[in-house]
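One protein chain is absent from this view; the other protein chains keep their places.
Labels run A and B following the written order; every chain starts at residue 1.
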Amino acid sequence: MFEQTIHALHEQLKAGSLKARELVEAILARCIAVEPQVQAYISLTPDLAREQAEAADAAFARGDIRSPLQGIPLALKDNLCTQGIVTTCGSHMLESFVPPYDATVVRRLREAGAVFVGKANMDEFAMGSSTENSYFAPTRNPWGNLEYVPGGSSGGSAAAVAADTCIASLGSDTGGSIRLPAAMTGVVGLKPTYGRVSRFGLVAFASSLDQIGPLTKDVRDAAILLQAIAGHDKCDSTSGDIPVPDYSQGLDRGVSGLKLGVPREYFVEGMDPEVEASVRAGIETLKLLGAELVDVSLPHTRYAVATYYVLANAEASSNLARYDGVRYGLRAASDGDLLSMYKQTRAEGFGSEVKRRIMLGTYALSSGYYDAYYKKAQQVRTLLRQDFQQVFTECDALLSPVAPTPAFRLGERLDDPLQMYLADIFTAPVSLAGLPAMSVPCGYTQQDLPIGLQIIAPPFQEAMVLQVGAAFEAATDFHTRKPVLP
Amino acid sequence: MISPEQVAHVAHLARLNLSEAEQEQFTAQLGAILDYMEQLNEVPTDGVEPTSHVLDLVNVFREDRVQPMVTVEAALQNAPESAHQYVVVPRIVE
Partner (left out) sequence: MTYESVIGLEVHAQLLTKSKLFCSCSAAFQADPNEHACPICMGMPGVLPVLNEQVIEFAIRTGLAMQGTIAATCRFARKNYFYPDLPKGFQTSQYDEPLVKGGGLSIDVDGESKFIRLTRIHMEEDAGKSIHGENLADPTKSYIDHNRCGVPLLEIVSEPDLRSAEEAKVYLQKLKTILEYIGVCDGNMEEGSLRCDANVSLRPLGAEKLGTRAEIKNLNSFRNVQHAIEYEIERQAAILDSGGAIEQETRLYDADRGVTQSMRSKEEAHDYRYFPEPDLVPMRVDQPWVDRVRAGLPELPEAKRQRYIGAYGLPAYDAEVLTADRELATYFERTVALCNQPKVVSNWVMGDLMRELNRHHITPDQAPVTPVHLAGMLQLVNEGTISGKIAKTVFDEMYQSGKQAQDVVREQGLVQMNDSSELESLIRQVLVSNPSQVEEYRSGKQKVFGFFVGQTMKATQGKANPKMVNELLRQMLNA
């Protein structure tokens, strides 16, 4: 039963043919079986999960059904603050941090009656594309014989869904951190429009880019999970006060009559040929389903990674200044001097990728360099946004690859940070423009590594993204394949 | 390109202790990354407004009302060292 979707399980829970308690036990047993190999989780919360499952069962028995998520076991990326539960952000710095508050999305899920299986592994402070930067063990992609990365930074959230150690999960996406692991693990991953979902309680990486989103087994589940977390939050000044439509409506509308743009800059030299082939085949499928393909151009695409890394790192360098050993988190032993306490705490508490990005961000903001780097990047960001705005006057949504390659082997890119950054070439521009985008499985390589198709829509048009994704899914079965774990 | 002195200066600004190995490694890596970022200079941006926020929101306020969020104990719970209801750190030297 752990292989099933939210919507299928909901029917059974509603009907009483399945109990939430049974479901959670199945998931927990699956965790015991599979976690030693996959390591999708940093921590499991079985006691809480069982409590929540009991409460869900009681509610079902009373006929009290709050949401389709009632009784559904979920994984939460470990940068989402969960009251009373250790929230580490994959870092030594916060290894024993227990937040006295819930993130808004966590609160909404509790109120929906969801069940929390555990906190999912991630690249430290969401900085990375492979989950190898986790202070804890790296998560292994359930596909490819456990020798490949699951992508990052929401690698744990994605792997847990792919390995069926949860029914669905929440991740976060700043430059591709939901979409990339979703593509690499063959699951659905959606990054909402910036401001669609509250960031309150999401440990900040890059404030003007971060968004929380669902990773699920199919598009319908993504709609359900998005529904539960979307909406204005007065605790987040950057959350949009835009009504939340019923995302489950219109999933069956299909794509006939829609104009789908294919940006030529997203099919670059050096792309893995299997990825390109799968993505093009996917695009062709949508054409066969009745969509009109439009050849479009996003001329500033190649500057997106540089822009992203200047801005994201600059904001991150400031957001991570609070980790100083004073009020919470790690405090290094020092020779009594305050300055050495700071420096030693931060040296010990942060891994190298985090340090690298803090250094880059600090440099970009520093005296004499602000105009050349930070301001310049903000201006290029405007141009990137304008590229998309222009293109959306001609089409309803865009189609592209998610990453230039499928999952790579563990350890393969650790020595070359720049190489790692280039994994974001197709996802970063979308983040910079604040647009909603989703990865849906669209093929597999010869080595059985999943490939994802990215669907991008104008701001607050998640419904469009879901509609196109659902149509594609209905006509294909890529999303139904399961990895074989040794 | 970035010099070791610049790396050391930035590390101090960011309150990071770097080992000698890190110092060397970062100088090379940061240099390569910064070189990559130089390509932004190719883009003409005269008269282009910088984007600080992608959403066009303005004037988001809250009412001036007192509402406690957590207890004092909860607020101090994660402090590595606390005493007399204060957070304790090594003596600040002015």
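Just so it is clear, a contact is a pair of C-beta atoms (placed from the backbone, for glycine too) under 8 Å apart; a residue touches a chain by one contact, two chains touch by 3 or more.
Bear in mind that the values here come from a model prediction, so they are computed numbers and not experimental data.
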item	value
From A:Glu35, A:Glu265 or A:Glu315, residue that would touch the chain that is not displayed	A:Glu315
Touching residue (missing chain; options A:Ala103, A:Leu190, A:Leu260 or A:Ala463)	A:Ala103
Given A:Leu365, A:Leu383, A:Leu410 or A:Ala437, the one touching the chain that is not displayed	A:Leu365
Contact residue for the chain not shown (choose from B:Ala8, B:Ala32 or B:Ala75)	B:Ala75
Interface with the undisplayed chain - residues on chain B	13, 15, 52-53, 55, 57-70, 72, 75-76, 78, 83-92, 94
Hidden partner chain, residues of chain A it touches	79-81, 87, 89, 94, 97, 99-101, 103, 199-204, 206-208, 234-238, 314-315, 317-318, 320-324, 326-328, 336, 338, 342, 362, 365-367, 370, 374
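Keep this in mind: only the chains that are shown with their structure count from here on.
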item	value
Chain A and chain B, separation of their C-alpha mean positions in angstrom	23
Chain B-facing residues of chain A, complex	96-98, 100-101, 194-195, 208, 234, 237-238, 240, 300, 302-303, 305-307, 309-310, 317, 321, 324-331, 334, 336-344, 346-347, 350, 352, 355-356, 358-360, 362-363, 366, 372-373, 375-383, 385, 417-418, 421, 432-434, 459
Complex contact set, residues of chain B against chain A	2, 6-7, 10-11, 13-19, 22, 25-26, 29-30, 32-34, 36-37, 39-43, 45, 48-55, 57, 60, 62, 69-70, 74-75, 77-81, 87, 89-93
